[in-house]
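Provided herewith is a single structure, encoded as structure tokens, for subsequent inquiry.
Missing here is one protein chain; the remaining ones are kept as they sit in the complex.
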């Protein structure tokens, strides 16, 4: 039990650190990295919480987290490549 | 322990919200909103509200992020500079906040069994639902049977939202010009996506049909299944995705789900019960309840899947159209 509690505290502090990275990032990529790390650690955290509370049905939510985190990540990348490929065209058209 | 975790999560939530307010880059704001949803879902998990957490994670963090990114692709990612003074709004917010905090002072203690919320209908649900409906997951019993009429309304709202968005944005035309879209250069991503998508659909089916026994149900399953197709569209491009799930098919599906739900209600009419009274669907009332719940959950799943995917199609098609011009 103690090991589980210690691990959950450790994961929670990792989440806090990754969150800090996502909030205070130099580049947009650092931000995405932080967000992604919070997502994967959340899945682990829920799995551990399920064991701590004796509620194994929490695991379903951990699966959803892992899945949604991946899809959100891909959506962000897709959007980023989409806008980065033509950085200034839109603004130029509007100014004409 | 649980209180401590709650406090830490609430603190992280508040910091994220503050950061969102002061950021000007809307792209970063959308990402932080995703984080915000994740954190609030974690709080729901901690409060043992498993079904709510499920919905928040799937809808709030997943589909909303994707749809907001789709909106950004249409509008651009910089916030408009605001020159108005914020003094009056700040005053209003402070007064409202103070009034709300003053109101919480009179609230009964958190989680106390004598609270009004636990005295009204909750005892009846808790005591009678194992006999009347016999499902292990009481949330599904309340949602799909006791409150079936409300849930029908919610499904109709999702359907109406899809109609509204599609009448504004329009569906993509199937078999249109195959413009270069999708993450073409990411080979690893394409291979892994092919592995992940079937697993996702399988998991969606599990959530759909396991909703009677564990967390989950039609809403969550519909969203997860839609997320699988959205992943396909993101990685392989919209034209291929519309080839797999045709927009016209989606329109039929969205209406069909609501029709299945309402049709179950009408059927129970004809068998001599009230609207959405599943007791009359089989000779044994409990079996009737099970049949009714499975059928309407299926209807909800179909409508939510079609509505979510349809809305995504609408945004993506609009974004690709502006891309061509």
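A and B are the chain letters, set down in written order, and residue numbers restart from 1 in every chain.
The rule we apply is simple: contacts are C-beta pairs under 8 Å (C-beta built on N, C-alpha and C of every residue); 3 or more make two chains touch, one makes a residue touch a chain.
The criterion applied here is as follows: contacts and distances are computed from a predicted model.
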item	value
Name under which UniProt lists the unshown chain, selected from "L-serine deaminase", "Stage 0 sporulation protein KE", "Gluconate 2-dehydrogenase alpha chain" or "Monovalent cation/H(+) antiporter subunit G"	"Monovalent cation/H(+) antiporter subunit G"
Partner chains on view for the chain not depicted	A, B
Given B:192, B:205, B:240 or B:255, the one touching the chain that is not displayed	B:192
Residues belonging to chain A that touch the chain removed from view	3-4, 6-7, 10-11, 13-14, 17-18, 21, 27, 29-30, 32-34, 36-37, 40-41, 43-44, 47-48, 51, 56, 59-60, 62-63, 66-67, 69-70, 73-74, 77, 80-81, 84
Where the unshown chain meets chain B, residue by residue	183, 185-186, 188-189, 192, 195-196, 199
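FYI, only the chains that are shown with their structure count from here on.
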item	value
Separation of mean Cα positions, chain B and chain A [Å, integer]	19
Chain A residues touching chain B - in the complex, by the definition given at the top	5, 8, 12, 15-16, 19, 22-23, 25, 28, 31-32, 35, 38-39, 42, 45-46, 49, 52-53, 55, 57-58, 60-61, 63-65, 67-72, 74-83, 90-91
Contact footprint of chain A on chain B as seen in their complex	1-2, 5, 8, 12, 15-16, 19, 25, 27-28, 31-32, 34-35, 38, 41-42, 45-46, 48, 50, 53-54, 57-58, 61-62, 65-66, 69, 72-73, 76-77, 183, 189, 193, 196, 200, 203, 207, 214-216, 220, 224, 227, 230-231, 234-235, 319, 323
